[in-house]
Every structure is written in C-alpha cells, then in structure tokens.
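A protein chain is absent from this complex, but the other protein chains hold their places.
As written, the chain order gives the labels A and B, with residue 1 at the start of each chain.
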Amino acid sequence: MRLLGFGILKGMAVTLENFVRSYFDRDRRHHLFTKEYAWEPGAPAEVLPARADTTVTAHSRNFPILLHDGADPMGGIRCVACQICERECPPQCIYIEKDYDEQGKYIKRPAIFDIDLSVCMSCQICVEVCPFDAIVMDSQFELSTANRFGGLLQHRDQLLKSNEYYHRIHPEEARARDDRMAQEKAEKEAKQAAADAAKKKAAEAKAAAEIAAEKSKPEPSAPTAGGAA
Amino acid sequence: MSAAAATAAASYSLVRQPAMETGLLEVSMGPHHPSTHGVFRMDVRLDGETVVALKPVFGYLHRNHEKLAEGMSYLASMPFTDRLDYFNSMTNNWAYALAAEQLLPIEVPERAQYLRVIMAELTRLVNHTSLVGFFLNDLGALGTPLLYAFRERERILDLFEQASGARMMCNYFRFGGLRCDVPEGWLARARAVVDAFPRFLDEFEKLLCENEIVLARTQRVGVLSGAQAVNAGITGPMLRASGVNYDLRKVDRYGIYERFAFRVPLGSAGDCYDRFMIRLLEMRESLKILDAALRDIPTGPVMGNAPRVFKPAASETYGRVESPKGELGFYLIADGTTKPYRYRVRPPSFINLTVLEDLCVGHTIADAVVILGSVDIVLGEVDR
Partner (left out) sequence: MTQTLLNLLAIAVPLAVGFASLFAFTTWLERKILARIQNRIGPNRISLPFTRFRRLFGLIQPAADGLKMLAKEDIVPRDADKLLHLLAPILSLVPPMMVLCLLPLELPYATAGMRALQAAALDNAVLLFFAITSLNTLAVFMAGWASRNKYSLLGGMRAVAQMVSYEIPLVLSAAVVIMAAGGMNAQAIVEAQRAQWFIFTPWGLAAFLIFFIASLAETNRSPFDLPEAESEIIAGYFTEYSGFKFALFFLGEYLAIFAVSGLAVTLFLGGGAGPWVAAYPALSCVWFLAKIFALIFVMIWLRGTLPRLRVDQLMGFAWKFLLPLSLLNLFVAAAALKLAKPWLSWPVGALVLYGAAVALSRSHRADAAPRTYSYAE
C-alpha cells in the first residue's frame, strides 16, 4: 500500500508533459492539434482542396448544387426535371416544377428548382438517385443569412454551378463522374450505333427478302401489300 | 420502482429531527443541465445530498423517426439512422443495412465487408474515447481527459470525412455494400491512425487508472449485478462490465467477424469503474481487429448487385449489430412495396437507461451524475 497521492502524481506527470511538449513539439501535430480551418498551416496536404475559397476539404460534402456544362447555365443544364430527387429526398426539401414552352410542350428542364437549405440534411441521396448526374454536393459552408425564411431557400439560378467549379471543389470525385459519364455515353453511342447498324441490316435484309420475294412471286396482288396500303 | 430500488430505499432511512421540520428536496435536473448529455431530465428527490428517488424523464428529442420511416423508401431512412446515435453513424448504418439485406438478400463484396468492419471498429474507438472523456468530465475533471480523447477522435473523424464526405453523419453504408470506395491513400492514413492509437491509450491509463480520486469516486458506485443486468435487457459494455459474456460480434458473427481474433474483456464488480475500464480495454481489442482488417483487405468492388429499386417481398426480419453502446437492432416488416410496413429500432442506450433508478438510489447526487455518465446514453437514440 502506497501513500495516498502517487496515482495523482502520475497523472500530473502526464499533464505536465503535455503542457511542456505543446511548446516544443516539432511537428505540432500531437501536442497542439487545434487548427482553425483545414487550409490553415498544418493540415495534411492530401485533404486540401485545389482552391481554398471556402471549401473545407476536398472530400467534404455540404449542400446540393445543380451542374451545367459549358458557359451558359440554362443552356447546358443537365437537370431534366424528372423529379426523382424530389420524391426520394428524405427530409423533402426539394421542390421542382417542369418547364413548358409556349405551345405547352414539356421542354426538358426545370422552371423551378428550389432547395430549402434550412431543411436539407446533406445526406446526398438526391445525388445518388439522379440518373442524369445533374445534382452533386457542394462544400461551401459559409451560408449564413440575415433572412431566416427566404435566405436559405436556394433557387434554380443560385444552385446552378459549372462542371469546372465541381472539378475545383471535388477533383477526384468529379473526374470519376466524368469518366463514368463518358463511358456510359460511349456505351450508349455504341449501343445506338449497333442498334442502327442492326436496324439498317434488318432493313436491308428485309429489302433483299422483298426483292427476292418479288422475283420468286411475280403476282402483284400480295395481301400484305394491300394491308399496308 | 423496481424491487432492487425498493430495497435500497428501504435500507436507507431518512434522518428525522423532531425539533426541526426537515423534508426531502426535489430537484429537477435537466433538461438543461450541464451533465445530462443532451436534453434529459432526472427528477430526483434528495435527503441532504442522498438520492432517495429518481425518475428519468425523456422525450425532449423525439423526432418521430420510426413513423417517418414507414412513409419513405427503404433507402431514404438510411441518413436518418445516422441521427440515432450521432457518435456512431457507421454502426447504425450497418445495423439497418444488415436488416434490409435479410429482407432482400444481396451479396456484399469482400472489400465492402472489410471496409464495414474497419468503419465499425473505428466507430467503436470514437464512441469509447468520447465516452471516457465525458465520463471524466462528469467526475469533475476540467476537460483535460475529454480533450485528449477528442484529439484522437478528431483523427478518426478526418478519416470518416475523407471516406464518406461527412464527419459524423456519414450515411456511408448501402444495401449490398457501401456508397463509394475509400479515396486513394485512405488505407495508409487509417493505418497511421491505428498505429498511433495505443500511445493515447497508454497516456490515458497513466493519467487516470491509478488516480486515487477516480478510484474513490467510481469503485463500488452504481453496482449492477449480472443477473439484474440480464433481467433488464442491458447489452453492450455495460452488460460485460457486470461479468456477462455477451458480445454480438462473437454470438452472431455477422459480417466477417469470425475471421478476426479478439477477446471480450469482462468486469467483475459491475460498478462505474468496471464500466469505465471495460471500454478502455475494448478499444485495445478493436485495434487488433483493425490491424488485421487493414492488413487483409482485398481490392475489388464495394457494391453488390443491388436492384435499382429496393422492393422486398412481404416478410419480416430483425437485424442487429454490436454497436458500441450495445445491441442495436432494426425490426422491419415488408409488405411488398418500396416502403416498410413497420420499422422499429431497438436502441441500446434507451434500454440501458432503464436501470438508472436502481443504480442511483442511496448514492449522492454527485454519484448520480457519474452513474448516468457511465451508462453512456445518447439522447438521439433514447428519444428517436
């Protein structure tokens, strides 16, 4: 049995070590870990975003944005207002209305695309369910506003960001997405080409068969021809 | 009041001073009290400083989680499970994914299985480090152990952020695998964190495990016997601190836990000190699992052949995992549509909280705070 207090002295040695090492620890990673934002000195380089701006790290997600290709936001908007994300959104923070032209014909883009950031919980479900790669997660976090009700309701034009912006904030993820889209597009085109070729072939074959039939069966009163007419 | 609490209250006799009018002091601790770990209230009746009766009151954080889940698709509930026990979103995800995968069997790829184990064990480290930190805060240490714990937790949360995009609300698991693979270099970073972790545990043990004040404050305080714990349905470290060997990782061997060698530490006294130490010892075992998992993880896809629309046939199932706080289970009834007919959570913190009165009666108000800390509750999970 030892004197009361030895365990306490042991603990005090630990705290004293931390106190002293906080001044002398060279890499300042173990004994003084406070950092203000990820881009402050001392943040590991691999998590830093390409451009500081107000992005936390290259991996963080915050709130959704809409992507567009090219320079013109509405010209290159990827969203076709299919409303899958609106249906799937767990906290129901997305509101979409389809856009129609003067004739009342549905043109594939949203007239209204609102996200209420005060409701959104950054879960990324909308990104996963979107079949058009139109919605991705932003990492902008400085969103405070003086207006409690309208200020956090983001509209279509505020949400629209270019694909280049996406590449800047999430380089790795954006590259992977572009690769996959290109691959899908290529596959689709190949499929289309194959389908076209097959169609063409079928048409040719049909034509050839018809010619052959014509040759073998000279009677003009074919019932199929009559039916077609 | 249960039988044990009744006997404790009976054995405790109120000091009556005939000349003075003494009475019991009723104190409503919470919902805004520094040590109730959220919005939790304890209605305590005190004689001097001794707790004579205690009534836990909760529901301040009720969010209608279960009913909401019945109105949305299976996948859409996944991010809500993050918010149950917000320290352990990864294990919550896993429990839900496990239940859903029993409804509609989907083969989970090897790499995803390994990553699930890695994430779950990192989560255990996060939970237990924060718990021991908060526990010491309840004991009155001015944040030092808590901040040492947070220093380590921060590194693990960084890993979570790099893998899933969020530090706490990870939403990383999917039916049949994981949402995405970890970024390049992640495994090496995780390895560095795991390798540095024992240093923290050594420091922590040196700081606290022999400290006379910690010993005096926690030993023989809030004793929970094994039989009582089993009777009340207690699970997790709290049950094992009472000496009952029951760890779902060993019992169910869900995922690929049968591939890892680890031990289950058991307490003997079932008091606050045991509950505190069991968590410290469990972290060492988790490190063993992590070590093996990071060594053996294969390459490959992380997502199985999941259907685009998750629509299980009419059936029911119960999926459970060993969350850091105990047995976390999801009970699902499918009716053949894309939404669950019934969705029920078995929250470990809520059920572990049921013995709070039995543990506290007869101790002082300062002990009640410590006992509550040692139970390890998160109000997001208690109230749902």
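A few points about this structure:
The criterion applied here is as follows: contacts are C-beta pairs under 8 Å (C-beta built on N, C-alpha and C of every residue); 3 or more make two chains touch, one makes a residue touch a chain.
Remember, it's a predicted structure, so these values are computed and weren't measured experimentally.
Considering B:213, B:230 or B:292, the position touching the chain not shown turns out to be B:213 (whole complex).
Checked against the hidden chain, the listed residues B:78, B:95 or B:136 yield one contact partner: B:136.
Where chain B meets the missing chain, the touching residues are 25, 27, 33-35, 49, 136-144, 147-148, 151, 207, 209-217, 219, 245, 247, 250, 263-269, 273-274, 277-278, 281, 364-367, 369. Chain A meets the missing chain through residues 1-4, 8, 11-12, 14-16, 18-19, 22-23, 31-34.
Convention: only the chains that are shown with their structure count from here on.
Centre-to-centre separation between chain A and chain B, using Cα means, comes to 33 Å.
Against chain A, in their complex, chain B makes its touches with residues 72-73, 75-80, 82-83, 144, 148, 151, 154, 158, 161-163, 165-166, 169, 171, 179, 183-185, 189, 203, 206-208, 210-215.
Across the interface of their complex, chain B is touched by residues 4-8, 10-11, 13-15, 18, 30, 33, 44, 46-47, 57, 59-61, 88-90, 121-125, 128-129, 137, 172 of chain A.
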